[in-house]
Structures are given as structure tokens and as C-alpha cells.
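Just one protein chain is left out here, and the rest sit where they should.
The block that comes next holds chain A.
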Amino acid sequence: MALLEVENVAKAFGSLKAVDGVSFKVEAGEIFGIAGPNGSGKSTLFNTITGIPFGPDSGKVRFDGNEIQGLAGHAIARRGLARTFQRETCFDQLTVFENAEIGATYANEARSGAKARDAAAEALAFVGLAAPSWGRRAGELSVFERKILMLATAIASDPRMLLLDEPASSLTKPEIELSVELIRRIAARGITILLIEHVLTFLMSLSQHLLVLNQGRVLALGNPREVIAEPRVVEAYLGTRRVAA
């Protein structure tokens, strides 16, 4: 049984169908990529899965066999489905350690006190945030450090699945390489990863399955190499080739 099943999910804003009948399955332990041009509905799809800030208008989302589309965002998070945002979203006035601690404490109710602090420390060390930085406020960190702090906060909650929304955006090439390595290590911990990115090379280096969205609909789904070779995917990214008469 798939860990995540998205079935005919739709979300509209007025007359704009941001997500239009999207279906796919993610198996436990895999890295599943979602690509698509800007405005294709990738982040809206993440929103509908996590319920933050809104759920779908219609369709079903099953996590570990249970329907979650009607649940509040915090309740979905507590079931083991963690997420990061495209923009580095931390609690800026809390310390680095408190950011990770809050993930360890609330998203996983089995943990509190010393257990939560241990989990926070382990997650911070895992992503490469060294102990001397733990007392700094999150708002003082660099963009890359804030991005990996988001990951540490998510990991500290011991999720079964992690949804990453454009983790490479605003990063330099060496930082992107570090991010790729980190995502591989997260997957090696047994955490299933659903990854949005519009940079195809980034997705190709990580994903076992690739889904391409265009105008809210599934354009292609399958093996990444086969998917990016499909003419309609090339057309969605590069446009129709015009040959001069």
C-alpha cells in the first residue's frame, strides 16, 4: 500500500482551477519529484495535501491508508506528514534550538522535555547546524542556514513523510549540492520525500518517480528520464518551436 495517495484532488480560486483533478501515489521510502513551470499548481497541491493554509475543494488524500483531507493542518502534521515552505519560514525570534525543539515537542506528542530536546539536538547536528549556533536567533541566520533549520525542525518531529517545496530556490550552486546530499541522507533515514522543484536537473538527480504539472493538471508521470523526454513536457517548459517559413 502506498504511503500517500492523492485521488482526483482539485482546488479552485474563483474561476481559476489551480489544481484540477490530480492523482498520484507515493510509495514508502521513495523520493517522488513534482515539476512544472511557474504557476502550474505545485505549491497549491502541497497546500491541499497538508491542509496549510487550505485543504482541497474535492478529491481524497490518504496518508497511510487514512483519509486526511478534512483534517486541520496541525492534526495532519501530528500524523507524521511534515513540510517545508519555498521561502525559508522559521520562527525568527526564537533561537535555533527552540525552532527544532518546537518541532520535536508538538508535531510528535510522544515527546516532551528531555526527549524532545535530545531529538532537537540530534536533528540540528544531522543537518549540519553546529552547537555554537543553537543559541542564535533564527532571524540572524543566512538563507541557506534558515533552509536547513526548516529541515531540522521537520526532522526533529520524526516524520514519516517530508514535503519539500523548492528547497534549492535562492541558493548558490555549492549550497544546492549540499542540499542534494542532505536530502539523500534524509531519505536514507527512512523518511519518504515528496519534492517540488522547477529546476529539472535537481529533481532528476534525486527522484525515483517524476510528476509534471501544467495548468493544474498532470502532464506526465513516471520514470524521470522518460518523463522529461516527452514532447508535451518539453513544450510546457520551452514552448512550441516555431520554424521559419
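We take it that a contact is a pair of C-beta atoms (placed from the backbone, for glycine too) under 8 Å apart; a residue touches a chain by one contact, two chains touch by 3 or more; residues count from 1.
As a working rule, contacts and distances are computed from a predicted model.
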| item | value |
| --- | --- |
| Options "Sulfatase", "Dihydroorotase", "Acyl carrier protein" or "Branched-chain amino acid transport system permease protein": UniProt name of the undisplayed chain | "Branched-chain amino acid transport system permease protein" |
| Residue touching the undisplayed chain, where the options are A:V61, A:A77, A:V96 or A:I186 | A:A77 |
| Contact partner of the left-out chain, one of A:Q69, A:T153 or A:T192 | A:T153 |
| Contact partner of the left-out chain, one of A:G103, A:P167 or A:G216 | A:G103 |
| Residues of chain A in contact with the chain not shown | 50-53, 72-74, 77-78, 82-83, 85, 89-94, 98, 101-103, 105-109, 112, 139, 153-154, 157 |
